[in-house]
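Note that one protein chain is taken out, while the other chains of the complex remain in position.
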Amino acid sequence: MDFDLSEDQRLLKESVDRFITDQYGFEQRKKYMREPAGYNPAMWDQITEIGLLGLPFEDTLGGFGGGGVETAIVMEAFGRGLVLEPYFATVILGGGLLRRAAPEATLGALAPRVAGGKLKLAFGHVERHSRYDLADVTTTARKDGSGYVLNGAKSVVIHGDAADKILLTARTGGERRDRAGIGLFMVDPTSPGVARRGYPTQDGLRAAEITLDNVRVSAGDVLNDNALPLIEHVVDEAIAALCAEAVGAMQVMQDLTLEYLKTRKQFGRPIGSFQVLQHRSVDMLVALEQARSMALFAAVMAEETNPIERRKAISAAKVQIGRSARHLGQEAIQLHGGIGMTNEYAVGHYFKRVTMIDQMFGDADTHLAFLARHGGLFGRAA
Amino acid sequence: MDFDLSEDQRLLKESVDRFITDQYGFEQRKKYMREPAGYNPAMWDQITEIGLLGLPFEDTLGGFGGGGVETAIVMEAFGRGLVLEPYFATVILGGGLLRRAAPEATLGALAPRVAGGKLKLAFGHVERHSRYDLADVTTTARKDGSGYVLNGAKSVVIHGDAADKILLTARTGGERRDRAGIGLFMVDPTSPGVARRGYPTQDGLRAAEITLDNVRVSAGDVLNDNALPLIEHVVDEAIAALCAEAVGAMQVMQDLTLEYLKTRKQFGRPIGSFQVLQHRSVDMLVALEQARSMALFAAVMAEETNPIERRKAISAAKVQIGRSARHLGQEAIQLHGGIGMTNEYAVGHYFKRVTMIDQMFGDADTHLAFLARHGGLFGRAA
Amino acid sequence: MDLNFTKEEIAFRDEARHFFRTAIPESIRAKVAEGEGLTRDDMITAQRILNARGWATPNWPVEWGGQDWSPVQVYLYQDEMQQANCPSPIAFNTSMVGPVIAQFGNEEMKRRFLPATANADIFWCQGFSEPGSGSDLASLRTKAERKGDKYIVNGQKIWTTLAQYADWIFCLVRTDPAAKQQEGISFLLIDMKTPGITVRPIVTMDGGREVNEVFFDNVEVPAENLVGRENKGWDYAKFLLGNERTGIARVGNSKAKIARIKELAALEFAGEQPLIQNARFLEKLAAVEVELKALEMTQLRVVSDERKLEKGKQNPASSILKLKGSVIQQQLTELLMEVVGPYVMPYQREFDGKNEPIVGPEYATEAAPMYFNYRKVSIYGGSNEIQRNIIAKAILGL
Partner (left out) sequence: MDLNFTKEEIAFRDEARHFFRTAIPESIRAKVAEGEGLTRDDMITAQRILNARGWATPNWPVEWGGQDWSPVQVYLYQDEMQQANCPSPIAFNTSMVGPVIAQFGNEEMKRRFLPATANADIFWCQGFSEPGSGSDLASLRTKAERKGDKYIVNGQKIWTTLAQYADWIFCLVRTDPAAKQQEGISFLLIDMKTPGITVRPIVTMDGGREVNEVFFDNVEVPAENLVGRENKGWDYAKFLLGNERTGIARVGNSKAKIARIKELAALEFAGEQPLIQNARFLEKLAAVEVELKALEMTQLRVVSDERKLEKGKQNPASSILKLKGSVIQQQLTELLMEVVGPYVMPYQREFDGKNEPIVGPEYATEAAPMYFNYRKVSIYGGSNEIQRNIIAKAILGL
């Protein structure tokens, strides 16, 4: 066992960290957010240049074959910067789906374009009443010649308004909530019958509602007609990535809070000298370190091939991150007092981001229920 | 609405409080515990003299017709003293069952003996696998002439070894866990076929295991052959009484802790001057006041005739008391440090008592589940 | 002891329930239920309806429009108002500056301000906090120098709620810079239209614009706008902060939120069932309901005790009302967010956009902003940490 980063991982970390430090200060980010796209295209180009867009792909496809640890390195840094660009949607979700669920030809054609920054992706899986159930798909895919015709709607498609192509689930067979019969399709948002409406999210990112009215999908854009287990694996990888991002965001909240406690004076002394605030900072540290540990666990377990073991581990991580982030975030606001409530100050933005991360792909209690249903993490006595 | 005590209630409170203050100091209690019976018969006589044993009965039966508030007044004081005598078993459970579930003739014959301190009672309702379900009765009552023959066993019968008569449930019909067909019988523990084994409980009180091997019960001792709803009402009253007792015990833990914080010195100053311990004492106060409020609510709602409203209110109180007592008790021990862990010092005894109260008639989470299942406390919008 | 309401109390409750649900426009109550911000007009409209009935200022002296209600009536009035999602009377007017003027102002000042304050002809805001003085209010530095029949005010206030709506501001200002912290402070009424006053909004993290900075640059204030005596402002501020102990728990408000949560949980699905049938969700909600019921009982204990206590004394249980009340309010916003699920994500506060149709169910829009916004309830008005400091000293004697 060895927690040290490899030489390549260390170099990756250095370059991502440098990018965030140099380009993603809080004031810089405010400017990026005001761009028409809701993010800064120049930053997208820089992310492309550093080579991060190729993360999940083999080098023959323009990538560098990164796994869970590499993803965590990038996403933790992005969490520190609260990166606005559609990296998670394009690379982690989109790239992951291409890699795990698309025919080799499609992967071969698209991966280089993703890696080169030419193709932005998004993944539509939420529906009006699906909540967090990936199998709860009512959007229909009716076979039509060699292709399909789609009808339905997808909600809260993260960075759906920036995407050049939308990957989405539609039912090719079976009943609502059946695990079988869930196809994965690629849709051009400019095609006839596709309506797209973008909007900002609570955390300053972007999402879109997508409606599909007799949308024709050609055979080449049918990625998979029965894809749920593969989608689940990609979602597990995505959750692991979000865990790492949340840890980055939590670290900043912790740092900001400590900084504030050391400088803000009340009753003639730094408020960090008050024992109550000291102890509560320590409990924040505990929450942070526990979350960091589980994000690491998730990064490693995201590659596990036994699906139940993998999903249990990922659920456990999502529980820990959700609980730690809620506790740490609420305390960070509380210990800042009034200034923490304002939009001008950074801490609230991190708080909003981790709150939204808890909502993505199932909140802490939803994952706790899954974990409990499958017997927990530790076996009975040997 | 009026929270003031009536004149009678005030007099009752004064006399019970005086009894506890004079007779039930912690060192005195230690001595009583070493008596062969596990309590002090002289105290039983005093309780009789004050007239507390007649609490639930009408004055024609030697009592004073007390209700929920009177019960709470007595039990809160008894909680402060950690009273060892079988008052709860005899009067609250036994007296309550006689009053609500026995034929008038039986009540008329026995109530004066209870009120006069001549008849101690206990109630057997727990079985090996029943947990907290009063309807989970496997002890059988087979009709035999005008009486019944009982077979089975009852567990953890509180003060069962002191009781002159044991009231207990046995199934006269229906299947295990059916609500119908649960009879209430009175058994003489010295009768043929009854085996009784007494033992101390964790909190220094006493209980007994009772086994029944073809025990004949005459018609006069069959209190009721289908009694569950009535038993539930008595158990609700008993829970309300335990809530009041727990509040008394919590108040003492709070007082002991504050006293300790003010006198114990570390690092050259009273530890109560440390802000962290101040804030934690305040959170203990919050727990205590919330519990006190709900014990009051329970005292009043114990008389409610709509069984679902009554049971929901009582469950809510048991939840609050269970949670408050666990929090306050654990903190009381923690803030005392080592001394709080010892058997010589009082606080641990209160902690053990409130821990056992949580176990009686369903722990906090069991009652929370009941409450949730029945729609909670507050209605939907009018 | 009788915890049932008397026949008269029940009649009063029913009267209040009927009044709040019929006299106050449905459109305004719906906004309160959804957690949408009220406009200035909404607030004034509601207050004038209450005032027309004499119910805007029940806590004031009777001669100035107050009601001689029992504590139980006051409780029922608040509880029904909050449960009906009726906006409370503007707190700055009715709970804060009004009682101070009624208690410490001279006759001239009372006549000038009290009727207009009750009827919201004047919309007040409060100038207490300053950038350097959060929990440590007494360290404030905004200065008022007496020059002839005027005070010249210079300095800055912060966290001034609804200053953008306000006609007047009541301020704590330092009139004696040499005096020790709490001495040398005065209580001054200032017309917001006076030259030299600048209001700068502070956007909160939920996107709300409730709070402001207010700058004073050589603002001339007539000396007659001084409340009571110079350098005694700290006493008046303590009087002000000591009012309204019971409403602070906001029990009726939390009851309305629980009703709302149950309503919405019947519309949202978790798997094949509506969420309202999900045992785990119900248990989480029930756990808060228990705490709320306990808090309501605690509040009633305090209320019922009030008439027996000396003026100015408090029941120890009253100290926990704000602490526990704030936590319950916050927990309920968490549960509301949980009900909504993925649709909490779209950000669609109207002033941000172009009045496009709503994304997702309408009730989803305010769920996350309300969660973010409610973090304030344990910060403003004396943070929960300060509350614990005070209780530890005043009640526990530590």
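Miscellaneous remarks
In this document, chain identifiers A, B and C correspond to the written order of the chains, with residue numbering beginning at 1 in each.
Assume contacts are C-beta pairs under 8 Å (C-beta built on N, C-alpha and C of every residue); 3 or more make two chains touch, one makes a residue touch a chain.
Every value quoted in this text rests on a predicted model; they were computed, and no experiment measured them.
Although it is not drawn, the missing chain touches A, B, C when the whole complex is taken into account.
Remark: the omitted chain is touched by one listed residue; of A:G81, A:P200 or A:G272 this is A:G272. Of the options C:R48, C:R280 or C:R349, the residue whose C-beta touches the omitted chain is C:R280.
One of A:V69, A:L97 or A:V347 touches the chain omitted from the figure, and that residue is A:V69. Per the touch definition above, the residue from A:I20, A:A101, A:A291 or A:L328 contacting the chain not shown is A:A291.
As for the chain not pictured, it touches chain A at residues 1-6, 9, 69, 258, 261-262, 272-273, 275, 277-279, 281-283, 285-286, 289-294, 296-297, 300, 316, 319-320, 368-369, 371-373, 376-382. Summarising the interface, chain C meets the missing chain with residues 279-280, 283. By the touch criterion stated above, the residues of chain B touching the omitted chain are 126, 128-129, 131-133, 136, 155-156, 177, 197, 199-202, 207, 209, 266-267, 276-277, 330, 333-334, 337-338, 340-344, 348-349, 351-352, 355-356, 359-360, 363, 365, 369.
What we mean here is this: only the chains that are shown with their structure count from here on.
The chain with its C-alpha centre at the largest distance from the centre of chain C is B.
Rounded to a whole number, the gap between the C-alpha centres of chain A and chain B is 53 angstrom.
Chain B and chain C, compared by their mean Cα positions, are separated by 42 Å. Per-chain CA centroids place chain A at a distance of 39 Å from chain C. Along chain B, residues 275, 278-279 each make contact with two or more other chains. Multi-chain contact residues of chain C, defined as those touching 2 or more other chains: 385, 388.
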